[in-house]
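I have placed the structure first, in the form of structure tokens, so that the comments after it can refer back to it.
Removed: one protein chain of the complex. Kept in place: all other protein chains.
Right, subunit A next:
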């Protein structure tokens, strides 16, 4: 005989209105350590003058290093009037009413030209293949809706940006099957790893619809090699699946010659059935430091995808005001050339500062050449070579050093002890403080080990 059931006679509870599976699911992933660290930061944020012992945010890939360039451009007095304002009443009227999902032609042309500049002119972009979305997050989700059905899968190389778990899966119902990469070859994608991932999906009766890569990689901070890209396209052709290349950090490659965009590879191919499986995602959030503007794009070589994405972009349009503001900025050749060049240089110097600072403490990073972060190896500090061991260390770093960094396990890394450390969302001074805290921690540790 069991215990008597506790029957809840509260009418309200029995009559509680239902929500959808999407609303109650935790696929948004905000319970993972990736986001838990952000909460700790929100509660006790570092501030140079007001809160010097607060948590330094090194978990957010934001680019603040070139704000001064943006400011001076936006502030400058233009003979035709401010850049913000529409030209006269007709301009304003068009601006206020414009909600065409094709997007402003001048803005698309400006985006195409900017994307070409970043790739040093090695690939051409047709403005009519550009679909605008309110951020790259929306672009990735939209592409997933278009390329895959619920329960289909996209193959994604690990380690990957934790946000993908949410962006690619939450509303779409699509799965992610990881392509495991490891440090033995600097986490590059191999044909064997691709095949293994594909077989894994097939064995589980899951239909693979495409491969999604980030190039340069987040969290690795490194570009994908040209050969790896060619092998990847090869693989996608053979399996007859799509290839999505999220190139959101393409303008943040320290040395332009080290970046090969999938666009360059496709540029030399005439066969439509090969080209039309390739799609590129881009945004102004990282390279131009304007995440608040919500500007993303899908560039597709597939007419059907362009048409469909355009219609679906009604759910995530870029404000006419934003398009208007940025059209002139992005087509200003002088400004963009200068910005791209100086931004790259500053990011490179930041990267060198942090990597050298860490090296002095005996901490190695993956050799990186792009992005707003470095991929740091603290495997030697783990108590156990497990996920728990890694999270233990992460917790110590958060609570003792007051540094919010991102643990590799939240990026689905198959090796433990790796951490992503962002360095571009703070002043140089703050970066020095962060390095100082690490130095003190390692110092304490050395003393403990020596006695």
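Note that contacts are C-beta pairs under 8 Å (C-beta built on N, C-alpha and C of every residue); 3 or more make two chains touch, one makes a residue touch a chain; residues count from 1.
By our rule, contacts and distances are computed from a predicted model.
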* Asked: With one chain of the assembly withheld, which option in "Glutathione S-transferase", "Myotubularin-related protein 9", "Mini-chromosome maintenance complex-binding protein" or "Aminotransferase class I/classII large domain-containing protein" matches that chain's UniProt protein name?
  -> "Aminotransferase class I/classII large domain-containing protein"
* Can you work out which residue in A:105, A:124, A:238 or A:436 touches the chain that's missing from view? => A:238
* Structure fact -> Which of A:128, A:182, A:276 or A:395 touches the missing chain? It is A:276
* To do: Determine which one of A:41, A:107, A:145 or A:160 touches the chain that has been left out.
  => A:145
* Structure fact -> Touch assignment to the omitted chain, from A:36, A:55, A:112 or A:134, lands on A:134
* Touching the left-out chain: which of A:39, A:124, A:307 or A:399? -> A:307
* Touch residues of subunit A, complete complex, unshown partner -> 12, 15-24, 28, 30, 60, 62, 64, 67, 70-71, 74-75, 82, 84-86, 89, 92-99, 134-135, 137-138, 141, 145-150, 152, 166-167, 171, 202, 205-209, 230, 234, 237-242, 269-271, 273-274, 276-277, 289-295, 302, 304-305, 307-308, 311-312, 314-322, 325
